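The structure follows.
Heads up, one of the protein chains got dropped from this complex, but the rest are sitting where they should.
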Amino acid sequence: MSAFPNTSTVQTQSVPTWRQKDAKPFVQIEQITKQFGQFTAVNSVSLDIYRNELFCLLGGSGSGKSTLLRMLAGFEEPTSGRILIDGVDMTGIPPWERPVNMMFQSYALFPHLSVEANVAFGLKREGLKSAEVNKRVAEILGMVQLGHLAKRKPHMLSGGQRQRVALARSLVKRPKLLLLDEPLGALDKKLREETQFELMRLQDELGITFIVVTHDQEEAMTLATRIGVMNNGDIVQTAEPHEVYEYPQNRFVAEFIGNVNLFDGTVMDEERDSTTIRSSDIDGLLKVDHGISGAPNQNVSVAIRPEKIRISREPIDLAVNATTGVISDVAYMGSQSIFKVRLNSGKEIRITQPNVSREMGNRLTWEDRVFLSWGADSCVVLVA
Amino acid sequence: MKQGSSVALKVMAGAGFVFLYAPIIALIVYSFNESKLVTVWGGWSLKWYVELFRNEQIMSAAWVSLKIAFISATLASVLGTLAGFVLSRMRKFAGKAMLTGWVTAPLVMPEVITGLSLLLLFVSLENMFGWPAGRGVTTIVIAHTTFCLAYVAVVVQSRLASLDETLEEAAMDLGAKPISLFFLITLPLIAPAIISGWLLSFTLSLDDLVIASFVSGPGNSTLPMVIFSKVRLGVTPEVNALATLMIVTVSIAVIAAIVIMHRQNRFKDTNK
Partner (left out) sequence: MLSKLRLGRMAVILVPMLWLAAFFFIPFLVVFKISLAEAMIAVPPYSPLLQWDSSNAYLTFKVTFGNYLYLFESRFYLDAYLSSLKIAAISTFFALLIGFPIAYLIARSRPTMRTILLALVILPFWTSFLLRVYAWMALLKKNGLVNDFLLATGIIDQPIQILQTDFAVYLGIVYTYLPFMILPLYTTLEKMDLNLLDAAQDLGAKPYQSFFLVTLPLAKPGIIAGCLLVFIPAVGEYVIPALLGGSDTLMIGRVLWDEFFLNRDWPLASAVAVVMLIVLVGPIMFMRNSNKEAE
């Protein structure tokens, strides 16, 4: 079904675990379903996550991502299916016995306890000696640079500091798996960026497996080793960040992540490494450099990212992957400009161009007739 | 236009406050009246306060009432906290709707009905099982605990509802079992609600006339019962003195509580 190409270009020296055929997954989610009354929040999701991954569950509100996270933590029991962590079936194991810690979106710092006592809370539940508790609390507070605020109560901290206390509190028990619910959601933009790198550094240092829930695609793109995109209780694609962007598997992913132009068409000709599609949207032919599995004459969509379309006033003489239209809107964004072009078919598409030159005089503008073209390697055929 | 309506509003509301406080202030002033004729001003005096403390009937009834109020408020706080917790934290269970009804209904149930029904229960129980043997402090405590429980439950429930549930989840996630979770996290956070529930129960129990009249036995008169039997026959200066003492005590306590809570709130708000 999928129009998934060979992605050998991103290979580094060592092959990531999730691409090794015989690797043993660390977290196995097996056909998990969660229903609240009539409503199905998570619909038969299966997912393997490997040791040392920083896996992002990405989706809009109501996509089921938080419910999935809460089932991992043990706050919700799945309606059916099971979860294994490090080979152990978690069914029926209450949250306080799971080798999992969670960092809450609201941070959930205990307001009546000091920073120190908040962090020590989990260690004390393990029955550790107080000397050991103190040592580990001091150590982790040092790591998140909060040693000097140990005696403060949570309400006396700034948002960023609270976030670091929450992180320290969830890390101090050295869980095998750390769950993070919108970890950066409440921070302002600058702090977010700093914290993103901080999280990645900690994850690298401590070797803990992270599962992060977020609705923010940029966050997922920056942080994740892999992204699972969720919609309506299903995981609609699991892949590395660049794959999710460049090779979306279906319309939902293509439209959810970044901007995309979609052309509807019919398959004319299909070979192993190329497909030709007739599309009335561009009034011409589209040629894509990969084959698709499926019947000829079937209806498909072709996705092209706005930045991958060349735009020019000069006519182009190309038989495929080209069309023409009139600029209907221009937005100057500083580093780049966005053009909306109305094609002859009436369809409006979006094109972004870097503003390479400072000169304004010869810019493309409203009502210009323009000619558009793109490479066969820029298109993805979406069947679903 | 806007200005005019707000002046009218202030006048109306001001009249409302005068209505609320005039009787109380008159009562306090007349408690210092020298004259036995309550309505004739005979100069300032503390005479009726002295009389009050010499009145053994009132003093012993006050002691009985304080004892009952203390025990009832404590029992009601424990049971009411449990009920409030069950209602706001436990998922659906058989009988939850019924429990909700049993908790809200006593708040508005006319006291004559509550009193009569409890008395008839006690009488039937005594007939069948020989317990409770006669009526007195025990039966009053049970009755007061029952209706105060509802108040505590409502206060605790609304506090729990406003409490971020993820705090409790976080504690579980960090390894706290239900019992330590309750005592280390939930209880400290709802403590203010339980304390105000206790105080409310204490004052309600101290104030109850109707229910106590039904379920008390001979020789176990509570303070409101004694006051009622006195004032039924007319205004008496000793009761004025007693009322003043009670009102002043309660006012100081309430004002102190409000000042403390106000400070805490301000504290919280600045740190949001």
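Residue numbering begins at 1 within each chain, and the chains themselves are lettered A and B in the order written.
The working rule: a contact is a pair of C-beta atoms (placed from the backbone, for glycine too) under 8 Å apart; a residue touches a chain by one contact, two chains touch by 3 or more.
Every value quoted in this text rests on a predicted model; they were computed, and no experiment measured them.
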Missing-partner contacts on subunit B, residue numbers
1-2, 5, 9-10, 12-13, 16-17, 19-24, 26-27, 30, 38-40, 79-80, 82-83, 85-86, 90, 93, 95, 99-114, 116-118, 120-121, 123-124, 127, 142-143, 145-146, 149, 153, 161, 178-179, 200, 203, 206-207, 209-210, 213-214, 224, 227-228, 231-232, 234-235, 239-240, 243, 246-247, 250-251, 253-255, 258, 262
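The rule is simple: only the chains that are shown with their structure count from here on.
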Centre-to-centre distance between subunit B and subunit A (centres being mean Cα positions), rounded to whole Å
55
Which residues, counting only subunit B, touch subunit A once they are in their complex?
164, 166-167, 169-177, 180, 184-185, 188-189, 267-268, 271-272
Residues of subunit A that touch subunit B when the two form their complex
73-75, 94-98, 100-102, 104-106, 108, 110-112, 121-122, 125-126, 155-156, 169-170, 173
